[in-house]
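Only one protein chain is missing from this complex, and each of the others stays in its spot.
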Amino acid sequence: MSATWPAIRFTLNGDSREVHVPPMKRLLDVLREDLRLTGTKEGCGEGECGSCSVRMNGELVNSCLVPVLQAAGANVQTVEGLACDGEMHPLQQAFLHCGGAQCGICTPGMLIAATHLLERNPNPTMAEIREGLSGNLCRCTGFIRIFESVISAAAQSERSTRAR
Amino acid sequence: MSTAAKTRVVGESVPRKEGVDKLLGRARYLDDIDFEGMWHGATVRSTIPRGIIRAIHFDPRIDWSEFAVVTAFDIPGKNLIRLIFDDQPCLADDRVNHCDEAIVLLAHPNKQKLRESLAAVHVEYDPLTPVFTIEESEGQNEIIWGEDNLLKSFLLQKGDVDAAWIGAAHIVTGEYRTGAQEHLYIENNGAIAEYNAESGVTVWGSLQCPFYVHKSLMAVFNLPEDKVRVIQTETGGAFGGKEDFPSTICAHAALLAMKSGHRVKIVYDRMEDLAATTKRHPARVLHRTALDADGKLLAMDIELATDGGAYRTLSSTVLSRATLHSPGPYVCPNVRVRSSAWATNTVPYGAFRGFGAPQAIFAIERHMDEIAATIGMDPIELRRRNFLHTGDTTATEQVMRDPVILDKLLDRALAESHYHARRARFAKENPASPVKRGLGISAFYHGSGFTGSGERYLNSLAGVDVTPERKVRVLVSSTEFGQGTNTILTQIAAETIGVDYSDVVMAPPDTSIIPNSGPTVASRTSMVVGRLIERAGAQLLDMLRNHASLPEEFTPDEFFDACERYRAAHGEVVSLCRYEAPPAIFWDDETYRGEAYPAYAWCVQVAQVAVDTVTYSAEVEEFWSVQEVGRVLNPVLAGGQIEGGIAQGIGYALYEKVIWQNGHMANNQMTNYIMPTAEDVPPIHVYFEEIPFAHGAFGAKGIGELPHDGPAPAILNAIRDATGVSFTAISLLPEDLFAKLSEHPVAEPATV
Partner (left out) sequence: MRGNAEAHEMVAPGSLAAVLELIADQPGEWTPIAGGTELMVAHAAGRLSASKLVSLWGIPDLRFVATRPESFAIGAGATFTDIRNHAGIAADIPLLAKSATWIGSIANQSRATLGGNLVNGSPAADSSPALLVYDGEVEMISIRGTRRIAYSDFHTGYKKNALAPDELLYSIHIPRRFAGHRQYMRKVGTRRAMAVAKVALGATALVRDEIITEVRLAAASLAAYPTRLYRAEDAICGKALDAASISAARTALLGEVLPIDDIRSTAEYRRRVAANLLDEFLSELQLPEAPR
């Protein structure tokens, strides 16, 4: 990090962060290199595979296509921000039990996309799940158990909502 | 088997051993790892498919003293990638034989300067005439490899094929073609290496086979076994694409580490990985088949040719498996398979899930439907009349001693898919609909493990040890890359020994720690290596009973206490076992006769496909797969393997096409190499039948590759069912459907 670049500040998983990097550095690279959060992956660099997915101001984005200057002032969430106080997020739990992760490289992006889907749509249809995850490529699972994981997490949340 | 197993773990869907780290984003893949003072490496690659290297120019505007520069000249040992046959150089020396062949390696601490330097190296060539297709290679007008371009050939014969044509009621011929297929693991190839004059070479890599890399580095650096160390990092998908290629990238990183005096990391971006690394062998298969009046097979004459690319690498073993899978799961008294692998000036083809079987099975299973249509028989009935049964003999004269239940698999597949009811419905609906629907099936086996005497040759060693921290460690060189190695082997160890699943861990995949249990390929891990773990676990209990007073019934605590007593007396607690071949496995490599594989997994698949006559696109709407795989060790993992393999098979059939331009992959971006998305994969229904295999761990057979063998022919059979038009080549894109359907217009719906 060079002090010659002006500061770019944003919130990352709830914490304020500040970087001094070129404005056209990709948010993906800033996360991985400057902030040492390697959970977010690069699979293609073209916005096709979704393994770099993060949430920015509540929207799902491919961080390989975001110049970090455009993340200034934003609220960014990565996979590292899903678990809370050492407790896995319900989606992470569901993936573990349903077999939603095999090699795991697409998993961080897939979890972020699934989180985004369920926050917008707590009871998605299968068609909505497919569309919600259509920007995240998985070469191992054939997606079937990823769908099951999302359905399981959605049902789980519904049960705990109703239980309250 | 253990008498003291407290928890039934095998057969349960216990959570993936390394699952939590993967889900938290904590798992560290190669590019997640950085070392202090590490340099970055990059590769200057050939821009022509074949030629002599006349000169290499380094632009003087770059200060090359800042860089480490490596050419073939720098290689301390042998300039080759040691695999089966030593013809592939580590770096091009005086010539190149394919586009994107590595010529010069560069390293620098700064990634940007490294990028700029790549463009500053200019290679001058004297081009030679390249050969790009099987036909051109066979034609032998230009000899590009050996004396005759022929990388390998096999002849498999049973009975007397030539005599069988006379008097045959039917003779049906067909030619079938399969294209190249890219693995498209979401994690690109990468390696980090360090070199030290005293301790030798250490590499970290995204890889399947640590000891393959180890063997290759020994040769490149002329180092003894204990001066080379290979460590597998968490690997983001492989599918065979990281079976042999890592030997190359690891050698490159190590050469740069040697030259620079620093650790060096090489990571490919997607464009480079797509263009420069291995893919599935393209194939051309010619079938000529004689049948009697009842549709029983009398003779099969099969000519199978593959495109091996510029160097032999794995072409001989892929060809072997293709040869042995080409006659299909059928009884036939007379069989001849003449197979050949041809050299072309393209990136060497390599291992990819199925390893020759998908190509061969595509051909025979398409051909069975073509035969059925030609002789006027239902394709299902044709298969039933010819299926192998228990006690029958294969094309290599192997007697099927273990049960073969193809009829049952077929019955179940037809029942679960409501096959007949659906077909009846489509027959009614299709005429008035612009979307034509059809169903197709495929029936096949996949030989588990290495062919013939392969396992004897591997002579695998594996086992367990126990740490002072009271963990059982599984000691194998079998790696995890999503398919479940870590989980399966620790389940087996836990149940065999009688401790909890959480008490068992995998030893780090580091060649300085683990024994060589063979490569993680050929669907052998559960069956072969798992069996070694089972035996080693039982052996450990014997050791502890005999030398450390382990009681007959024991708690995990008592077990670990006994281990500490053993350690106090013997210094360590280790139990290793070496491979033992199942009895009565006889294989003749010369005549290609005998027990080709110790075990077979069997499968019947059904595809429902919709062909849209407006857009000429074919989509799989639903898919069923019924397989007999021996004992299912972990249902969730096993189901996931089947579904994933089917999705790749669907891609192979309908979406994935490698577009070559002058020997270079022109569509080397994810936006242009198309794999199915979450919106494209159909519902997939998976059903297991289990007949425990006596010589596999807890009765397991191989499972990983089986599911990729069947989708392509089932899909194209369904397209034939839907349209009446026969397609014999994959990948089958809408443009290809359009070209043929235009010649044979499908009945148009009447306009109102």
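Here the chain labels run A and B in written order, and each chain numbers its own residues starting at 1.
We adopt the following convention: a residue touches a chain if its C-beta (ideal position, glycine included) is under 8 Å from a C-beta of that chain, and two chains touch if they have at least 3 such contacts.
The structure presented is a predicted model; accordingly, all values stated were derived computationally and were not measured.
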Here the chain that is not shown touches A, B
Tell me which residue among B:271, B:286, B:505 or B:691 touches the hidden chain in the full complex. B:271
The one of A:41, A:89, A:116 or A:145 in touch with the missing chain is A:116
If I consider the whole complex, including the chain that's not displayed, which of B:115, B:401, B:428 or B:570 touches that chain? B:115
Residues of subunit A in contact with the chain not shown: 21-26, 29, 42, 45-48, 50, 53, 59-62, 64-67, 69-70, 72, 113, 116, 131-132, 134-136
Determine and list the subunit B residues touching the chain excluded from the picture. 111-112, 115, 269, 271, 434, 613-617, 619, 655, 659, 666-667, 671-672, 674, 676-680, 734-735, 738-739, 742, 751-752
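To be clear about the criterion, only the chains that are shown with their structure count from here on.
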Distance between the centres, which are taken as Cα means, of subunit B and subunit A, whole angstrom: 30
Touching subunit B in the complex: which residues of subunit A? 32, 37-46, 48-49, 51, 78-80, 82-83, 88, 92, 95-99, 101-108, 111, 129-131, 133-147
With touch defined as at the start, can you tell me which subunit B residues reach subunit A in the complex? 13, 15-16, 18-29, 31-32, 183-188, 234-239, 269-270, 481-484, 636-637, 639-640, 643-648, 669-671, 675, 677-679, 681, 683-684
